[in-house]
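A single protein chain has been omitted from the complex, and every remaining protein chain is retained in its original position.
Note that the chains are named A, B and C in the order they appear, and that numbering of residues resets to 1 at the start of each chain.
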């Protein structure tokens, strides 16, 4: 199983029946494939649909039905089209049960940076600031390190996305829960030792008791 | 012609092609009958329709299509249903070209009171405060006097509806334009002398030159 | 969506003293069977947030006449002498709010905004005690968000996942109220299978609705 699939499969375990969930573009969008049908989960795309579905059959793409990255999608039965005002009203108003976002850095305070690398890359925050501020639960799905550098750091050096402490970090090495006391190591990837996680993590992790392997469903 | 019809006919002359117009309940609602079809005018009812039409034929009333007073209406071809947020967004955002409202008092500053008689009657402002604040043009349609008391007064003794100076007052005796300099007498009702208007008006009126009779179309 | 409720079961869930938003405009678009069930239960001490209190014997007017209501937050009570009498006799507290301000305060409460900055009400008695902000050379009243324990929504049609559509002027306050309460109960005139209401027709997404009222017998 490659790293991205591992992360997506683990994040999928966080999704409960009946939730309204927003998946960011890139890695987070892979999560949908691992959520069982019949859970009654609706995926929201912030560009304007509740009930995002899998890509349509070849030749049946609708130019007016895309995800937030501009890719063709379909809509599940019971879907609803919404405009951007309603879309972000749902997000900011706490109606979104969970958002899954990529990250550039998360720090020991559980704060996320994911929209700007000053001097190098300024993609913009898109909906990320609203999502992290407003969603009931924020899950960061990302590789543990980039270019050999840990993305879990003592203190974010990149511009913050929001003040809010995110609820969970899922990487290819570990599941980490930010708390008021610091970053709790909750689970390790299959076959990965706690020592390997600590060695790969620039931030301090709190390790108590036995750390189980990830639940992958 | 009775007083109310006279007022309604005169107000109808203020309506230009293509306008979006809100008519208050009671006397102002009579205006619609005197606006020629083909002007491309749309009437808005603040409870949620653009394109309010005449009452429906007997037996064809729809319980879900009423004016702001709760009376059965119809919708003209090209009508649009809107919710209260859009309805008042149109009003407050200056998209409404004209509102016609009843009044309890208008004073020499052109300010209107029409929602409360302390200690006697507290119906509430409904949409009136938003309408007077937001509409591009505010026309007050009312009897000149009530119970022998002039409704055009030096200074409103009843609670104000808004700070905004209304644009025109049409009564059964006169057409009066509030200006920065005061209340200008613009027209007199057919057969009514300027002296009779002055005698019936508690507020000071500015009278310059010849005052023509009302245009009734 | 968590399932369907009988009117009796819905009324049992709404405790005495609850804060309840009720859609409708002079009872057009109001959830009439839910109101009847609250009266039948003998509810007491409710705070009702609604556009108006309709008329005696009609819609919210029934709650007023039956003594269920301790406080009303509304834009207009002029059509209901029982509300007026309750106010005069000190049995019912009435907060009058301009209609456009009321709908926007509810929307702010539902969409996670801190308040509403509106020119409506400036210079009138409803501005008393409220903060005024000067923004880009204009003045605005700061009006606070409104939320409720329950929103009781009248709709024309629902599907099995709770998507709602409305007809004509029966929409009014219902869509914003569906955003602004801890528990949302919708009373549709019919309930249809998923797929009957197309995504582009949905006005209130089912993810906002906690319960539908069972179909009328």
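What we mean here is this: a contact is a pair of C-beta atoms (placed from the backbone, for glycine too) under 8 Å apart; a residue touches a chain by one contact, two chains touch by 3 or more.
Every value quoted in this text rests on a predicted model; they were computed, and no experiment measured them.
Of the listed positions C:165, C:181 or C:209, the one in contact with the omitted chain in the full complex is C:165. Residue A:75 is the one among A:19, A:35 or A:75 that touches the chain missing from this view.
Contact with the undisplayed chain is limited, among C:4, C:39 or C:113, to C:113. Touching residues on chain B toward the chain that is not drawn are 18, 20, 40, 42, 44, 49-51, 75, 77-82, 86, 88-90, 92-95, 134.
Taking the complete complex into account, residues 104, 108, 112-119, 133, 135-136, 138, 140, 142, 144, 165-168, 199-201 of chain C touch the chain not shown. Counting over the whole complex, chain A has residues 45-49, 62-66, 68-70, 75, 81-85, 87-89, 91-92, 121-130, 133-134, 159-163 touching the chain that is not drawn.
Just so it is clear, only the chains that are shown with their structure count from here on.
Between the CA-based centres of chain A and chain C the separation comes to 35 Å, rounded to the whole angstrom. Among all residues of chain A, none touch two or more other chains. Multi-chain contact residues of chain C (touching two or more other chains) are listed as 107.
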